[in-house]
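My structure is below; once you've seen it, I'll send some questions.
Only a single protein chain was left out; the remaining protein chains are all shown in position.
On to chain A.
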Amino acid sequence: MEREPIIHIENVHKWFGHVHALRGVNLDVYKGEVVVIIGPSGSGKSTLLRCINRLEEFDEGKIIVDGIPLDSAENINAVRTEVGMVFQQFNLFPHLTVLENICLAQRIVRKRKKEEAEAIAMELLRKVGIPEKAHNYPAQLSGGQQQRVAIARALAMNPKIMLFDEPTSALDPEMIQEVLDVMLNLAREGMTMVVVSHEIGFARAAAHRAILMDEGQIVEEAPPDILFNNPRHERTRAFLSKVLH
């Protein structure tokens, strides 16, 4: 791993009105690293993730992504093309086919030709295991398939970093594994990933580091085996006892 972090988060604060959602978060993520974030509902996990690609503005502190500080509007768009995001609710574009979903941003942001974009899309669809769904609309797919398309759509932009916000928590149990498998492969290929997820099995298999957030702060961070088996903090223990049983 390089010395220079690809994501540098320094003393970030975020308020929603009176709600102090992030209270001085510091985090460095290195190239090729997989970081899993866990924590109770409302602890600020989504907010932190959304600050990294500026879907949310933060009020204090600093975030640098791949050497680009998140300040000016041009920088934000530059960062967004480097950072892919996968959402809990998939957020596929319902008026477009699967293929068109994956091609749209390639065409208008990356300025790729139609044939090139479609070739990339088909390759990614093969990678996530559903090339036969290219011409279907999202509503005709299962939740697991939709989420895999959403991952392919993000990957088509050649991001250096992938953010996942609870990618499996809107899925029926039997579909969770197919999505986790895709993510696991991605991790093995060396993608830098920040994943908010309570899938402990995935964290153990893929993550280099696991982080517990509570009340807008990072409470504890450690390799997953250590965090899950021998947490140092009482709050981590309390949270894990709820999740693991």
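The criterion applied here is as follows: contacts are C-beta pairs under 8 Å (C-beta built on N, C-alpha and C of every residue); 3 or more make two chains touch, one makes a residue touch a chain; residues count from 1.
As a convention for this text, contacts and distances are computed from a predicted model.
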item: Among "Amino acid ABC transporter permease", "Iron-sulfur cluster assembly ATPase protein SufC", "cytochrome-c oxidase" or "Polysulfide reductase NrfD", the UniProt name of the subunit that does not appear here; value: "Amino acid ABC transporter permease"
item: Residue of A:4, A:71, A:132 or A:172 touching the missing chain in the full complex; value: A:132
item: Hidden-chain contact residue, picked from the options A:5, A:39, A:84 or A:167; value: A:84
item: Contact set of chain A toward the excluded chain (per top definition); value: 53, 55, 77, 80-81, 83-85, 87, 89, 91-95, 104-105, 108-110, 115, 118-119, 122, 131-132, 134-137, 139-140, 150, 153-154, 157
